[in-house]
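What follows is a short report on a single structure.
The complex appears here without one of its protein chains, the remainder shown in place.
Right, subunit A next:
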Amino acid sequence: MQNSSDNLIDRYQIVKTLGQGSFGKVKLAYHLATNSKVALKIINRSTLVKTDMQGRVEREISYLRLLRHRHIIKLYEVIKNKQEIIMVMEFAGKELFDHIVQQGRLQEDEARKYFQQIISAVQYCHRHKIVHRDLKPENLLLDEHMDIKIADFGLSNIMTDGNFLKTSCGSPNYAAPEVISGRLYAGPEVDVWSCGVILYVMLVGRLPFDEESIPDLFYRISNAIYTIPDFVSPGARHLLKRMLVVNPLDRIIVDQIIQDSWFKKNLPIDLFPEISNDEDDGEIDEGVVNYLSEQLGYSKDDLVKIMQNRLSGVDAANVEEIKDAYRLAKDSMNSDNVSSLDEYMNRKSIEIREHEKSRKHHGNGDPSHSQHLSNIAIQKHGIPSAYPFDSTHLGPQGNSVDSTISILPQSLTPYHLAFMQKRGVEITKKRSPVTAKKSKIRWHFGIRSRSYPLDVMGEIYHALKTLGAEWLPPTTDDIWTIYVRWKKITDPANGRPAIKETVKMRIQLYQLEQNNYLVDFKFDGFENDNESKHDVDDTFSSYPFLRMATRLIMELAVNSQS
């Protein structure tokens, strides 16, 4: 078997590309040690909403690793490198909707079986405060036993971060009215609506809301204008009508669906296990604590304190987040639903984690193995913050259900283009590029050179001489650093007096790689007229230094041309 390194990521042999998901490419691969099939979801970091969210995104993905349910695609592990975040996931080969298309529409019993499995998975996630928000055909898969596997649970929370509407503009057929009207709060009710659409599609074989033009489609969804064909049984019809309700507060909730008589028919007993309420039994599972501290970077002290409800000295904003994570981890660790790859991962990931840990702490010599919570908070935003506010696995936290703040759908560019087109205006290509930020300017510090290093030093001395600068004689143990002093009297301008200044600069030649050198200029403080020396810390103004560097660079450029 040949392993071309191109097709090898970590310990996975890539077979082929399966498709382009909402967040990046999905590839089929084999895990080399167990020969299990996996799907690799490769997320390019540059597609993440904001760079300052990367830390949070990584933590959220780690949290998703804790999800364990037989009808949810498992996330085995997360591989991170500079460019990408690679999610190693359970593989399921078939899409539910290909199956429906083949059959035309499904018989009620078969549709109910899938629907029960979907609701079971959705209930499990909602209980752990994870809302899918983007349930649609691409995310509903069938495994080899023709059982449902839902993909991408929790991902829309992380990736779109309140700007959900923008991404769903392409295919909003499954989106709830409050979503397309731009409401920024998207709770569990949103998934109920989408499940209603999915049930409709399984039973009827077509979409309940399907219009060519986006404004028309939005209109029909916002007013729940759809018809149910006569062949749908009264029981199913009743449930559909309870799910596809415009007002989210009037819509049936998951726990009521489970009590519905059409739903309960042929319900496997083990699909909705009794929830044991053992979180308050006071006993703390050390295994879970270790796992969370290693996986999510919480401090063990904080974890134990919080689970014992000793909240003094603990950041209150984290309490709920940590409790959720604890319950979820405990749940998933008790789960008997384990594959050979699972077992392998459980053994293996400990080694890997140990490895990552030693690497992370190398250098600062910190023996305590987890970052403190407050540190994480500061890393998350560019702006210094006193406490970590946004923990998104809870959905947009703090934004209450009754908030009606929305993004006006008509103001979004795709909608506006459709609107103008309807009024007979042609769409030209003359639009601004997607983001101005994408055309990044490359910054170089210092000057790069491929010349022989001694020649470079010679040129620098020559330029300094031309500028009238002075320098200390080079020492024998470091001939690559020059200490320079430059006295300059600026010309009096517009009635302002001339300014005398003496800037000091340190010039150093570095080797970047073979035959490639960098001349670095470093500000070395000021000297003023009465010869008393100043520390660099005393001064702020970088202009005299920049001016000097500019003159020097210009001089060097002139020399190199002649």
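Keep in mind that, in the parts below, contacts are C-beta pairs under 8 Å (C-beta built on N, C-alpha and C of every residue); 3 or more make two chains touch, one makes a residue touch a chain; residues count from 1.
Throughout what follows, contacts and distances are computed from a predicted model.
K.L.:
What does the UniProt entry say the missing chain is called, choosing from "DNA-directed RNA polymerase III subunit", "Large ribosomal subunit protein mL40", "AMP-activated serine/threonine-protein kinase regulatory subunit" or "Beta-adaptin-like protein"?
P.N.:
"AMP-activated serine/threonine-protein kinase regulatory subunit"
K.L.:
Among the options A:Met420, A:Leu512 or A:Met554, which residue touches the chain absent from this view?
P.N.:
Residue touching the absent chain, from the options given: A:Met420.
K.L.:
Would you mind spotting which of A:Thr17, A:Ser406 or A:Gln511 touches the chain that isn't drawn?
P.N.:
With A:Thr17, A:Ser406 or A:Gln511 as choices, the missing chain is touched by A:Ser406.
K.L.:
Could you tell which one of A:Asp152, A:Glu189, A:Asp302 or A:Glu501 touches the chain left off the display?
P.N.:
A:Glu501
K.L.:
Considering the whole complex rather than only what is displayed, give the residues of subunit A touching the chain that is not shown.
P.N.:
161-163, 165-166, 182, 184, 317, 381-387, 389-390, 396, 398-400, 402-414, 416-417, 419-420, 423, 425, 427-428, 430-437, 439, 441, 493-494, 496, 499, 501, 526, 528, 534, 538-544
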